[in-house]
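One structure, as structure tokens, below. Some questions next.
Missing here: one protein chain of the complex. Every other protein chain is in place.
For reference, chains read A, B, C, D and E in written order, and residue numbers begin at 1 within each chain.
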Amino acid sequence: MALLWIPLLSLLASIIASVTGSLNRTVSAWLTAIMPAIALAIAIYYTPAIFSGETLLYSLEWLPAIGISLSFRLDGLALLFVFMILGIGLLVILYARYYLSENDSMAKFYAFLMLFMTAMLGIVLSNNILQLWVFWELTSVSSFLLISFWWHQSSARKGARMALAVTGAGGLALLAGLIMLGNIVGSYDLSVVLQSGDLIKSHALYPVTLVLILLGAFTKSAQFPFHFWLPHAMSAPTPVSAYLHSATMVKAGIFLLARFYPALAGTELWFLIVGLTGLATLLLGAYIALFKHDLKGLLAYSTISHLGLITLLLGLDTQLAAVAAIFHIINHAIFKASLFMAAGIIDHESGTRDMRKLNGLFKFMPYTATLAMVASASMAGVPLLNGFLSKEMFFAETLHQQVLGSMSWLIPVLATLAGVFAVAYSARFIHDVFFNGKPIGLTKMPHEPPRYMRVPVEILVALCIIVGVVPNFVVDGILTSASIAVVGHALPEYNLAIWHGFNLPLLMSFIAVVLGLFVYTQRKHFFQFQASLPSIDAKAWFELWVQTSVKFSSKFINSIENGSLQRYIFLFLLSVLVLAGLPLFDMIQLAGSESLMPISPQNAVGAGLLIAGALATIIWHRVRIVSLISISIVGLMVSVAFTRFSAPDLALTQLIVEVVTVILLMLALFFLPQKTPKESSSPRILRDLAIASSIGVVVGSICYAMLTRPLSSISDFFLANAKTGGGGTNVVNVILVDFRGFDTLGEITVLGIAALGIYKLLANLPLFMPSSDGEGRLWARERHPILLASVSQSLLPLALLVSVYIFLRGHNLPGGGFIAGLVTATAFILQYMAHGSQWVSSRFDANYRKIIASGILIALATGVGSWFFNRPFLTSWFEYFKVPLVGKVELASAIAFDLGVYITVVGSTLMILASLGKLTIATEPKENN
Amino acid sequence: MIFEWFVSVLLLIGGAFILIGSIGLNKMPDFFMRLHGPTKATTLGMAAVLIAAMVYFSFTQNGISVKEILISVFLLITAPISGYMLIKAAIHHKLEAKKGTKGLDNIEDD
Amino acid sequence: MLDLSLLDTVILIVFSMIGIALLLNLWRLIIGPSVPDRILALDTMYINTIALIILYGIQMDTALYFEAALLIAMLGFVSTVAVCKYLLRGDIIE
Amino acid sequence: MGHLVTLPILLPMLGAILLLLPPCGKNVKVRRTVSQVFALFTLVASLILLNYSASNNIEVYAIGNWSAPFGIVLVSDMLSTLLISLTSLLALCCITYASAGDDESGSFFHPLMQFLVMGVNGAFLTGDLFNLFVFFEVLLIASYSLLMHAGDKHKTRSALHYVILNLIGSSIFLIGLGVLYGVLGTLNIADMAVKVSQLTGDDVALAKIGGLLLLIVFGLKAAILPLHLWLPKTYSSALPVVAAMFAIMTKVGVYAMLRVYTIIFGEQAGELAFMAQSWLWPLAILTIAIGAIGVLASEDLRKLTANLVIISVGTLVAAISMHSVMATAAALYYVIHSTLMIAVLFLLADLISVQRGKVSDRLVEGRPVAQPYILGAGFLVAALAVMGMPPMSGFIGKIWLLKASSQINGTYIFWPVYLIASFVVLIALSRAGSYLFWRHSNNEATKEKAAPLKTNVIITLLLCSPLMVIFSGPISDFTLAAAKQLHDVTNHVNTVLAISNHGSK
Amino acid sequence: MEILYAGCVGILVTCGIFLMLRARTFPVVLGLTMMSYAVNLFLFASGRLNSNQATILGQSIQYADPLPQALVLTAIVIGFAMTAFVVILSIRGRADLGNDHVDGIIPNKNKESQRESR
């Protein structure tokens, strides 16, 4: 449980920090620091247990479905990192208090910093590899926030995005690798994974898994060729650099290598990839560091180089390499953190980080200079400082490896070369900044920083010296236990002494120092040579890469999504053709077993008319009025077909819908151009005809196949129960209002919504109202022909009577609410046509919206009514009554339901047409060219 | 038997008039003349068919069937309106009348 | 039962008459030449369809399709009127 | 459970009707209150159903007292209750958000929104294929109108495409239904499953055609390649709050696929077992890819979000076509997360575009937003969530999907495509965030801040993401159980068809 | 008869699709209408073809399948609503966008012919 508290306390610190915005900066720092300090105390409390070889575990069920649990583990390696994270973290809190200016939000900074700390603690304490990944990604996120802290600067924005991109990509690779690892092992539990090294390494997927995980580690640790993001992350405030790029963020990758060392290391592949990557990074970083004029740039490349060194160590196949790696992790963290802080002080007090301007600062800030010089010396590997010790171990281990077979001698040589550059850039850091004449063009007069800003540096430099002088006393315990955690078994003998006698590693150190100083003195020539090389700005490259990707994506997407509906429809139809067409070829015989009906001449005539109508429609599709007349034949013949094939209800519905549709299309014809221009090229027409006829053939074939097969359906039930269960003899109607009344409820809702939508569509619509027809004829003057007006008046009562008739008989004979509604509506539309909408609305000022709502409400209420009889929604009820004189009369809830349908249909249809009519009153006709 | 003959004759008359109406639609030289066939001959043809139906259903089904009259009524009401609107449209479109049509100057600008 | 063989024959003959009439209507609709001609043809087609449906009812000995014929008679002209109104005024609901 | 099952459909329907009638539709204030109250009731009803179904119950409600397969039944299982709860939650948020002013920029916003919810919930609950069509149409017609809310040129243009395509889609739906009825003689999904397993001879091919035609329609609704082309313009031109609600609409298509190709054409379908999956798999992968490219190519935040919808659809369909319990469970978790986060991104885009003035939400330098903290933080949370970065909800779905696919042979391609797509999303969103919040022109920020109601809705939706992480245990348990229940076809069919006193009243 | 029926459906589908692929809203609307005729006939066909078997109980001995008829009825109504909507949307498109092209923009090469058509 206490384990959980370590990250939890730091998370708590983040939350506390975020609310300290209004407080004094010092108070804010103190409040922030309390929680990590407690966490550090907890870690110290557990130290003896860890040193004695214990591993503390704590686990909490979280996501059993996936196999992620909240599971923590404190062993030597974790403890080492916890110390670094919390220790240096606390120092950074103190340092940042003085570093950040009044303009910067302290609260936000600390909140982000503590969030980052939480993420780091989470990584190192995770005992579940997916949980580890979660925290891993959290470091990417929180570091993004920290690097972009000064987002007003373009470099900060770009640097942060680049860091996020690279580490994010690595994170994805890592996730893939970890899931594969989990699959190989059968568990995401780190303890299990660490014990399954042999299983993993012998698995077929080991190479892929390894590469994916290494991708994660290398991107995070800025290993070549992913190193380029790190220097640009230096746009962050220096406390961030001091924290992220010494002890934490970049070390997370190293931690990962160390963590999975028992599970993944020990194969040729590992040594080759890890070793060579480390070596390349080591050399490249050290070399470039020399040429950076920016103080933090120098430190950044130095960091890359040192990370390469550690990686190389982890990639060496010698027994003590891992120990050396761990030792260098500690040492690098200490001296690099202090150096960043020193650089920050210099920047803070002198206003620049450019070494070409910074000269002779020793005079102005001797105390800080001394501290920086010591730390720098440690970085160069000067004896009596901690850097020297681990570097000696490193040199020693390079001599014992056989990674490159017969060419293994290259490694110590190149390591020495890297040492040369390390000495050179360290020398530059000391000489070029603190000596070398006078400062040039500084805006500020440099001086010593505030007292407490120096304290963190002092502590760290002191550690450099203490570790350097009495290593056994300080780091033995932690180094041993961490190393055991990495190597996985008892360590071979080693000795953390300052003096090992005159030996090859010492010689290598000596060469490095001598040659390094030589290189530094001859730096002009090197600088000239370097300047002659083309400079590569990773930031610019990254931006260019993103821009290019965006450009290409846009081009690609625009070429596909070209905004052409015709293309979209074509693709849709092509899908239909393929998916519906292919299975047709699976059929052995298209025709089924049913006997066919003979073709009578009158049917042939009907079909002929239908086909002729359809063809005429497409032949004249550019002369719209003619195509409209032609398509009416089709509608008429469809109704006839419904009559012919025993569907009187359908025939009625189709007929009446046809009339209303024609009216709608007439409206469309008026408000749209009269003719369709010839636009399609001949190949396009051929293509369209080809796909249209192909689909026609497919659908026709399917239809034929279906028609010629016997059908056994659930409909026998409807026939059997319509009268007894639904109270009607028109089975279609009983289905509509009873068996499947729910469909009908939805259907009238659709109609109602359509009417509302149309009303909405017509709001504030500037209509095109041509003053003449397509051939330039002015419209006739007579608005309301007398004959039409008076006949339509006389027809209205008759139509209403017929509606009532059709409505009432619907349950037993062809008819029903829908048809009746359309008849009524059509009669009203006739009034609109004959008299105009003003005339109608002055006589019948109905609110169609309310009519529609009431209609649907009646239908809905009929359905809900059955609840009061403890029946499901829409359960119908009917009863026969004997009325004197009249005889047997049926009352049915279905009639109420159908009434709802009727009202909705009337309301919707009229709303659609009336709202359009109303609109034209307001608009004067205008010429539209 | 008489009933059957009666129905048959009526149907044949009806069919004939309907056909003649449509022949007129095709045969006449101008729109105004074409209009006469459908508005007249067809009306009578329809009436004959409907009476046939009336007689037929009165004999074959229970009770007499007279509702077919209604169709005729509706046609009598609506057919002149269709014709009227059509001829108005034709006049508006200034369709050519057959050469020698008298009284063209009676048509006013609409 | 009545012997309807005569009637059946007559019905077939009348069917063909109406069929020919419909084809003639179609022909007029196709050749036009003017839009009113085409509308007239369609209107006639509608009316002839009434006869077709009634005749079908007689043939099948059922009155179930009567309402379809009634609706055409009552409201079929509405679309003719609409198209004519469009030709005359453009806006059919003004 | 009584009549509760009908409430997620009937409540919004009643709400819509009342909103059109005098007392409730009278003035803005009343309309808003009524609409929100009904949305809340709908949510409560859905949650009660969710809770009830959580104990692995399948509730079958025979409408009109006509039991399956003759009448229409509502089937409330874990899958449908999960989705109606999600819909209702989203609807409540969107309605509340719109009540800050967007609802008055056109007529009938609230009724249409309620009708949309009715349609979506109906589609999720119905056990009848034709009834599914009807509810599809309800939600479509409502969406057509909502799309035109606060209309302008762009909306009209994209609405034309959207409407026409969907009308063609509806035609194909009916043809598919016709074929299926013509072969199987039934419309009830469970009954169809039974009938499909008894097919012989050429009938199998016919049923296959019917099924594949439906697949195209569902694919169009869901927006899978190559039927996705309508989506980016449509969603990005819609009013953001409408687009936010539309986040659920593609899921209806996905849901329909999940239902139909698990139950009707599932493992018991003989020759037709999993017939859709072989088509869906490559298309889903390509959909993810094209969505990722679209995300990168997007010039404004709404377009970007619209492309995120496409990625999410591709991901979901890929998961469906893996036809395993694990993958379905992962997909169900993912669907909650992605719907809510995409919705909130649309809402954020709304506020951002308003506050940035002329440049709107385009990814160019512009005026700073008036509320950088809340919008920036909101964007960050949503962005992290959709990227699949911890600590937001996306990563759980991501891990789960990867894991599920790794357990199925032949799905290796999913990993690189999905991971690269995640990477592209990361690049694009960080670029977008950089433009929207960091790159300022010299103009002053507007003084006008978003209505507190709007920001509250956004915060609520955003909170769902960390909550989904914290409660990922119970949620994932639920989705896993829901997936198991869904894949237990026999149990489903038996439960739906078991009420056997056919026709007794 | 069946082959004639299926052939008609096929031809309606063909014509409908051809029209839907045109560039202007009016022909597209016509295409959608034509397609809905085809679809209704197709859906109707799922109950097979029957003569004189209207599903009015007591009026004949055998009955056609009533269910597809009910489905077609629903489909007709919904189709009508949708057609109405798309018609008005087209009008709105013309008003908003200044032309009746389905994409709202007339490709350059067609500008000339567009002018002619007015």
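Simple rule for what comes next: a residue touches a chain if its C-beta (ideal position, glycine included) is under 8 Å from a C-beta of that chain, and two chains touch if they have at least 3 such contacts.
Here is the rule we use: contacts and distances are computed from a predicted model.
UniProt lists the omitted chain of the complex under the protein name "Multisubunit potassium/proton antiporter, PhaE subunit (TC 2.A.63.1.1)" (options: "ABC transporter ATP-binding protein", "Phosphate transport system permease protein", "Thioredoxin reductase" or "Multisubunit potassium/proton antiporter, PhaE subunit (TC 2.A.63.1.1)"). For the chain excluded from display, the touched partners among the shown chains of the whole complex are A, B. Which of A:Leu269, A:Leu414, A:Ala763 or A:Leu796 touches the hidden chain is settled by the complete complex: it is A:Leu796. Only one residue from A:Ile440, A:Ala540, A:Ile786 or A:Leu891 touches the chain missing from this view: A:Ile786. Panel shows chain B; residues 17, 20-21, 23-24, 27-30, 32-33, 35-37, 39-41, 43-44, 63-67, 69-70, 73, 76-77, 79-81, 83-84, 87-88, 91, 97-98, 100-104, 106-108, 110 of it touch the chain omitted from the view. By the touch criterion stated above, the residues of chain A touching the omitted chain are 781-787, 789-791, 793-794, 796-798, 800-802, 804-805, 831, 840, 843-844, 883, 885-887, 889.
To be clear about the criterion, only the chains that are shown with their structure count from here on.
With chains reduced to the mean position of their C-alpha atoms, the one farthest from chain B is A. Closest to the middle of the protein, by Cα centroid, lies chain D. As a whole-number value, the distance joining the C-alpha centres of chain A and chain B reads 70 Å. Taking each chain's centre as the mean of its C-alpha atoms, chain C lies 22 Å from chain E. Centre-to-centre separation between chain B and chain E, using Cα means, comes to 31 Å.
In chain D, 130, 134, 137, 141, 144-145, 148, 151, 160-161, 164, 168, 175, 178-179, 181-182, 187 are the positions where the chain touches two or more neighbouring chains simultaneously. Touching two or more other chains at once are residues 18, 22, 35, 39, 64, 70, 74, 76, 81, 83, 85, 87-88 of chain C. Inter-chain contacts occur between A-B, A-C, A-D, A-E, B-C, C-E, D-E.
Of all the residues in chain A, the ones that touch chain C in their complex are 601-602, 605, 608-609, 612-613, 616, 625-626, 628-630, 632-633, 636, 639-640, 643-644, 648, 651-652, 655-656, 658-659, 662-663, 666-667, 669-670, 769-770, 773, 779-780, 782-783, 788, 795, 798-799, 802, 806, 813-815, 823, 826-827, 829-830, 832-833, 836-837, 913-914, 916-917, 920-921, 925. Residues of chain D that touch chain A in their complex: 3, 6, 10, 13-14, 17-18, 20-22, 61-66, 69-72, 106-108, 111-112, 115, 118, 122, 130-131, 134-135, 137-138, 141-142, 144-145, 148-149, 151, 160-161, 164-165, 168-169, 172, 175, 178-179, 181-183, 185-187, 191, 201-206, 208-209, 212-213, 215-216, 219-220, 226-227, 229-230, 232-233, 279, 290, 293-294, 296-297, 299, 329, 384, 387, 389-391, 395-396, 398-400, 402-403, 406-407, 415, 419, 422-423, 426-427, 430-431, 434, 437-439, 472-473, 476-477, 479-480, 502-503, 505. Those residues of chain D that touch chain E in the shared complex are 130, 134, 137, 141, 144-145, 148, 151-153, 156-157, 159-161, 163-164, 167-168, 170-171, 174-175, 177-179, 181-182, 187.
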